[in-house]
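This part shows chain A:
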Amino acid sequence: MTGLMSDILESAVTLTAIEKSFGAVRALAGVDLLLKPGECLGLVGHNGAGKSTLMHVLAGTLKPDQGRLVIGTQDVSRQYSASNASAHGIRCVFQELSLCPNLTLAENVRIVHRALKGIGWKAKARRLIGEKLDEIFPGHGIDVDQEAGDLNIGQRQMAEIARAFTVTDEPLRVVILDEPTSSLDAVTARQLLTFMRQEVARGTSTILISHLLGDVLDYCDRIAVMKDGKVVAEKEAQNFTRHSLVAAMGATAEKAGPGTTARRRISSALTIEATPLTATQTGKLSVRKGEIVGLAGLAGHGQTRMLIQIFDGARKHSAAFIAGDRQSDGVFNLWSIGENVTVSALRHLRKGPLIRPEHEHNMARNWKQRIGIRTPDMNNNILTLSGGNQQKALFARALGSKADIVLMDDPMRGVDIGTKLEVYEMIRAEAEAGRSFVWYTTEIDELKHCDRAYIFRNGAIVAELQGDELSEDKVLHASFAESA
Partner candidate 1 sequence: DTKDKKIALSNNYAGNSWRQSMLKSWDKVTKQAVADGIVAAADPFTTSENQVTEQAAQIQNLILQGYNAIVLNAASPDALNGVVKQACDAGIIVVSFDGIVTEPCAWRIAVDFKKMGAVQLDYLSEKMKDGGNLLEIRGLAGVFVDDEIHKGIEEGVGKHTQFKIVGSVHGDWAQEVAQKAVAGILPSLPEVKGVVTQGGDGYGAAQAFKAAGRPTPLIIMGNRQDELAWWKEQKDANGYETMSVSIAPGVSTLAFWVAQMILDGKEVPKDLVVPFLQINQADLEKSLETTEKGGVANVEYSKADAEKVVAGK
Partner candidate 2 sequence: MTNIWTKLRAQPWIWSFIAMIAVWLATIAFTGGQGAGEILTAALSFATFTIIIGLGQMMVITTGPGNVDLSIPATITLAGVVATKVMDTDNARLLIGILAALGASFVVGLFNYGLIRLLRIPPIIATLSSSFLILSTAISYGRGIRIKPPPMLADFATTRILGVPLLAIFVLALSIGIALLIKRTLYGRTVLAIGQNPRAARLAGLNVDLTRFATYLLSALLAGVTGIVLSGFSGGAALNMGEGFLLASIAVVVIGGTSVAGGRANVPGIWGAALFIYLLDTMLNTFGASAGIRLIMTGVIIIAVITIAGGDRQQR
């Protein structure tokens, strides 16, 4: 018996030489990957490396052009579909969430469980999801009879994760988590990862895709690194360091941590001042010219609403918005990448009343280079980009406008580490040049790039922290403490 055969025998899933192309884009260029029972595999790679595509293949929602898929010992390459996958116990939390917004959470559970039918199905579904939510995210505060569309993006993500772990008559063998923490705050993210370890201990295999390398290093058993549609490195997690992981991904090596940069001098000119409308007892927010102001606190406590309030209140065209929920607030599905980038700057690309196409092209080309959007052609449709690259296009849109204030709604969701560093740099440069930023983030690490931060709780500002106070401890403390 060869080594390979023995590997397959003891594996939960084996993918061999998987290839997949979208037109000219070769998303997967012959991927081999193996998942053992009861292990947690970390999958990392730059934006557009092919991680999500590979997971779609595994979940049966995309047919590969080439390659073999073996589940347990059964070769399923021929007849494989989404319902097959779920019958084999493979579940997936997709990067773009897939709840039906018009259905309640309980009803959303029914969709993935064919066994839920007949009289009393609803009570069963309600119990299933409710118990799972309690188990994974104690204190989640989500009502299972709420329509998914009424939840904010973080709650939707929590619900979908919980749904993936519910069990009826089909086995639970593999759970794929594609950037599950992108919209979760630090606390809920921790809850999820802890639960994931428990699940793994019970024998379920999981695949965790994340751009937060710390999480991957800490919580996974093994890590596979993808680059340009191939797996380029695959080792036990303890054999990677943060540094070697970044190097394997092919991103520019991480520079000396941020925060070390000397505090910049900020002009005293006040750009905006605002008070959250939704809360009675609340502090006031103010932003100066050239300042980077963070909004922090647990997800769903009114930060997005604050940003929108500022956006609506701002003078015309003086504010730009970078959505984190790019599906519903960001991209224009039918447009090319170029059109998506230039849309906020159109008024400056005109001669007389008419937009000049050559100016538009120039701008698009310019930003493709500046922000490194991975695409052969900016005239391609925006949806051909990977999630992270779509997000980059939204950055380009906002930074390319002439707005004085840039409002960022947790904008780094799904952006890879290399790009993040570049974007941090760009934000800093823009701030030097006099632009103001208001930055809501669920990653406490990111607050280090801010000059100041406001902590939100229940729609109100409960604390203001200066740059040197922005440590994880202090932020979490402020997020939970009773308001003074």
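How these were chosen: all candidates are chains of the complex that A comes from, given by their letters.
To be clear about the criterion, a residue touches a chain if its C-beta (ideal position, glycine included) is under 8 Å from a C-beta of that chain, and two chains touch if they have at least 3 such contacts; residues count from 1.
All values reported here derive from a predicted model rather than from experimental measurement.
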{"item": "In-complex contact of chain A, chosen from 1 or 2", "value": "2"}
{"item": "Of all residues in chain A, those that touch candidate 2 in their complex", "value": "311, 317, 319-321, 323, 328-335, 339, 343-344, 346-347, 350, 353-355, 357, 397, 401, 403"}
